[in-house]
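Here the structure is laid out as structure tokens; the discussion comes afterwards.
Just one protein chain is left out here, and the rest sit where they should.
Right, chain A next:
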Amino acid sequence: MAHPPPKHRQLPDKETKLFRELLTQYELKQYKKGIKAADTILKKFPNHGETLALKALTLHSSLPEPLTVSAVPKKEEAEAMARLAIKKDITSHITWHVLGILAKSRKDWDEASRAFAMARKQDPDNIPLIRDSIALLTHTRQYSAALAARHHYLLLRPPIRASWFALVIAHQLNGDLDEALQVYNDYQTTLKEEGATGPEKSQILLHVIRICIEAGKDQEGLDKLRQGVKDKIISPRGECTLLKAQMFANLGRQEDALQTYQELLEQNSDNLEYYKGYLQNKGIDLSAELTEESRSKILETLSGFAESFPRSAAPRRLALDYSTGDKFRELAKAYIVKGLERGVPSLFVDVKGVYTDSDKMKIVGEIVEEIVAKLEKDASLSDDDSISPPTVLLWAYYFLSLHLSHPSQTTPDHTRSLTLLDQALEHTPTLPELYMAKAMVLKRSGDLLNAAYEMEKARLLDGQDRFLNGKAAKYWLRAGEIKKSEELLAMFTKKDLTPTQDLTDLQCLWFLQEQGDSYRNQGNLAMALKRYQALATVFQDYEDDQYDFHTYCMRRMTLGAYISLMRYEDQLRSHPGYFKGALSAIEIYTKVFDDPSITEEKISPEEEAERKKQAKKAQKAEAKAKKAAATSGEKADPPVPDADPTGIQLLKTETPLEDALKLWKPLERLAGERIETWLAGYEILRRQKLYLAALKALKTAQSISPSNPTLHYQILNFNKITSSNTELPESIKSVIKSELPSLLSTSPEEFSSSFLEKAKSPEELYEGARGLLQLNGSTEKVKDVLLKLGDKSTKPSIEYMTKSLDLFRSISESKEDIEQLRSKYAEKLPSAWVFKSSSEIDKQIKEFEKSIEGYQGEKSVEQSEKK
């Protein structure tokens, strides 16, 4: 350094030597020695900031991972020490660097990136500092700053290959594709001899071609690709062909594009995208409404492909999407018969894609009915003397039952579906799919408990099938049997952890969601919230895990994969799993805000006693463990226990709305096209009294789906709370006044009654009733609306019937009225056990237990297997 260090940083020779030793000891991971050395220096110079910082770092690095109980205070000590070090020596790059490293290990990316920026200010040419800083800046998406740092880094180390390509990537991330290409070209022209390995070269070239496509320089990309193939840098198959096809298509060279897609199809004849690309380049616009002419053209092309790729199902399946009427019937029949004969279990799941078209759904139904009838009569589908394998009839029963009970049917026929499945089970009682289908149909008809028992039967057929095990556990959760489901799951999870802990570690999203739902349905909001928050944490982990790849991918030159990772992380929380979990958690938070008393635990004396017993047991076990540890001589240092095992602290939050908003924010950005996002947003914002933001949520929701039933309720709610609120500032009032008519064009009463007149679906009726309540409608009126849910003409919906019953219970004081509603619903859905009385349920459980007896057995064996 040009300047001599400031006075307070200078150390006498002996201490300088010790300080250097301390540095090497840290790097060699000799933490104990390092701390000793630091202490020696600090004894003489307690105000030496850099030594303090290094001691903090050494102490921090010496802690075990995961953190144990005894390590927690040490960690705090290290953090405090690092902050103190800054105070003692604010112009040292070491103190800031250490602060940055500690923040990074806490995953506090923003603070870390600030600290690294400070450190770089003190020592701009420190290579490791720049490298860490680039990763942090990229991670926090400060692309222009990252680019500057990259540039600086390259100037310091120009001969390193990786830093050139890293600069290409930095330019690309910063959105400057031309500059990215320029850097690559410059690098290519300056360096003749390069040491990159074959795979690295091909990775880089393919990525540069991808940048060319993105920048719209398809011709340049094509030239590079040709040259690359010629020089044998890239293989002409696979991705290279796909890129070539894209570039031809972009350049409008249809002939060449068609040729290339043909090549692609010969490489893989099952990729639907290739077929679609081929058809697009034949001049057929698949996104627009298809004309008769283009339809026949598509089908002709596809049948040609079906002939040239006889083993591929893709062209035949695609043809079902693009054909109509009799042609569809013909194609669908051939497709279904082939699937049934081959015994494809997923045939229905495959075919049901066409059910968005109700005519096609009807035709499929007729085809399968025909097949079943013919097989029952002749045991054969062909006209010669041969017979079909008996499994064809079996799979046809299976298909038909799934078809009949599918939710897109106007009136799903659960009874016939179950009869068919029973017939199939009589035919072959060893096929787990049949029990699973039965469970699913029962679930749809509302009989969750019976469904769980059927799923259990499927599971008992094959104890080593984890899919069946997971399904059975899920069905038990739906039926409210949390303990039973955990017992099942434990058969496949780690033996030394609880199943919940293991599945949380494994980031099992469905489990977290389902168990949360199960707890919520039982009224245990604390545990439900804990699971939903665990689900949100999984996504935070995904995001944090990305950090290591900023340096790793540059080193491995996997540029294409790196860019797609970055793009994936940017839209991470649009994942349906996050969407569902976040909405469920937000609902609980808004409930807590409305009525904080629900966070108080209501436990009966028996439960209280039970809990005390449990606590005593735990205490005893702990004492025992301590004793055992003491005798064995090892120090017991367990990992830090869960501070909030029941989730009650989560639920008792002081700031429910802020917590909810934190979950909602990513949805606003990433799931803005889903109306549920805005409906949930409204519920948070109106409670926060952010009326203009709430208004915006309503307006966005309206632009997505103006006839949404929940939106109807929310408009009435918004009108009510804003018109009755006298404390609103004038400016806000005037905005609402000018904007509200676009949502509510008539008087609220008229708005509600015209909605209710047209209301048909269960959801509309339920939300209409809630809207009525906003207008202070009488209980009687609400009841009339809710009763309609049980009418014959209304589509049955367990979800809304349950909600309606809950709603009515909360407003009505008349037990008779409630009973009237319940019995009407029970009549409408005779097998839905939520509308049944508890004695009926108990009786049924006993019957189910009996029916399953024949399937069980060798329980002892199963359990010993568990160990």
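Here is the rule we use: a contact is a pair of C-beta atoms (placed from the backbone, for glycine too) under 8 Å apart; a residue touches a chain by one contact, two chains touch by 3 or more; residues count from 1.
One rule holds for everything that comes next: contacts and distances are computed from a predicted model.
Colleague: Pick from "ATP citrate synthase", "N-acetyltransferase domain-containing protein", "Checkpoint protein" or "DNA replication complex GINS protein PSF2" the UniProt protein name of the chain that isn't shown here.
Modeller: Options "ATP citrate synthase", "N-acetyltransferase domain-containing protein", "Checkpoint protein" or "DNA replication complex GINS protein PSF2" narrow down to "N-acetyltransferase domain-containing protein" for the missing chain.
Colleague: Just to verify: which one of A:Leu460, A:Leu509 or A:Met801 makes contact with the chain not shown?
Modeller: The one listed residue touching the chain not shown is A:Leu460.
Colleague: Just to verify: which one of A:Ser382, A:Ser703 or A:Ser814 makes contact with the chain not shown?
Modeller: That would be A:Ser382, which touches the missing chain.
Colleague: Which one touches the absent chain: A:Pro429, A:Pro576 or A:Pro706?
Modeller: That would be A:Pro429, which touches the missing chain.
Colleague: Name, in rising order, the residues on chain A that touch the hidden chain in the full complex.
Modeller: 341-343, 380, 382, 384-391, 393-394, 427-431, 460-465, 854-855, 857-858, 861-862, 864-865, 867
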